[in-house]
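Only one protein chain is missing; all other protein chains are in place.
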Amino acid sequence: MFISETKIRVRYAETDQMGVVYHSNFFPYFESARTESIRELGFTYADMEKMGVIMPVVDVHCRYIRPARYDDLLNIRTTLKEMPLQHKIEFHHDVFNEKEEHLATAKITLYFVEAGTMKKTVMPKQLQEKLQAYFP
Amino acid sequence: MFISETKIRVRYAETDQMGVVYHSNFFPYFESARTESIRELGFTYADMEKMGVIMPVVDVHCRYIRPARYDDLLNIRTTLKEMPLQHKIEFHHDVFNEKEEHLATAKITLYFVEAGTMKKTVMPKQLQEKLQAYFP
Amino acid sequence: MFISETKIRVRYAETDQMGVVYHSNFFPYFESARTESIRELGFTYADMEKMGVIMPVVDVHCRYIRPARYDDLLNIRTTLKEMPLQHKIEFHHDVFNEKEEHLATAKITLYFVEAGTMKKTVMPKQLQEKLQAYFP
Partner (left out) sequence: MFISETKIRVRYAETDQMGVVYHSNFFPYFESARTESIRELGFTYADMEKMGVIMPVVDVHCRYIRPARYDDLLNIRTTLKEMPLQHKIEFHHDVFNEKEEHLATAKITLYFVEAGTMKKTVMPKQLQEKLQAYFP
């Protein structure tokens, strides 16, 4: 299993008139969390795109438990439960506030796709080698 | 069953560098579609908030089938399959482009909540009466 | 002078916890207004990009006079005061609500740029011919 944690500060722009973070604004948080979790492994999503592999999101599920509020310093815990062997990768995200209250839980599924042909492909070897250590 | 259709034009702001609509930008489309479907019934979500009932989103699921692109005129079909009798309401959304290709399918669950106390409540009578006609 | 009007409904997603539209969310409204004003001329910005001409925004100025609110049906008036002869084009936007209150006024400057080389270019002939009628 690979687990990573990322801190994100809620912006005013991300709140709505209910006084809480608008539901869809959690998804860019999850994106940042995925990006930072890959960076921790010594690789970047930006590098992957330069190698011609893109990762479109194909499925999202998010359950909102408690509201996130302006200026909250969120902790996003990102978990890879399985080593992705084919074109599909599933990230689990859990959001906590500074009181360690559990605010939301999500599963985001992405595909590895060749940018030119838009055909499904597999995870680049560089990333696979980094991840392998977490799935002995 | 209650079905409603809403047209939404994709903005440049909603695309990302993959050249497609960023995945979370579909959720404001679904919000517009819900708002317009309620307006068709002769009621507005804005009125409901003035009556002290708010509708936080508690769960979202979206499956992305084909990309939406800049300037696409999307058709969002919104379906209520069941008459919500308690505090919960489930909207189903399907997104089509002008070629009638199916781009995405989603289920959004919201609660009826009293704005002051944040306690669960039921659908305002005004909306219930309008909807009843579709669930004989 | 070329003047065009576009109606835009404010989304919940675009409000913030002050209960009004967050200031930067006016810019996608202006973008929609520009897109629709060009479409009225019988041309589309999407076509222009397919021809290899893109229009990056190089300068924005917006003054906020009164708040825009959730579910407001805004009227965006877009004005071209001068025929753009070189690489630069200036759009003026004024935002009104349904009570015809003046909410905001903006000037957005864009360049015509060749997508491949990123060099400044001029307005495509097709658009120039359409616009010429308004600047006799």
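The letters A, B and C name the chains in turn, as written, and every chain counts its residues from 1.
Convention: a contact is a pair of C-beta atoms (placed from the backbone, for glycine too) under 8 Å apart; a residue touches a chain by one contact, two chains touch by 3 or more.
Note that the structure is predicted; figures quoted are calculated from it, not measured.
Chemist: Can you list, in ascending order, the chain C residues touching the missing chain?
Modeler: Per the touch rule, chain C residues meeting the hidden chain are 18, 20, 23-25, 27-28, 54, 56-64, 67.
Chemist: In the complete complex, which positions of chain B touch the hidden chain?
Modeler: 12-13, 15-20, 22, 24, 70
Chemist: If the missing chain were put back, which residues of chain A would it touch?
Modeler: Chain A touches the missing chain through residues 9, 11-14, 27-28, 31-32, 35, 44-46, 49, 70-71.
By definition in this document, only the chains that are shown with their structure count from here on.
Chemist: Over half shared or under half: which fits the residue numbers at the contact of copies chain B and chain C, same or different?
Modeler: same
Chemist: Suppose each chain is reduced to the average of its Cα coordinates; what separation in Å results between chain A and chain B?
Modeler: 25
Chemist: Going through chain B residue by residue, note those that touch at least 2 other chains and give them in order.
Modeler: Within chain B, the residues that touch at least two other chains are 27-28.
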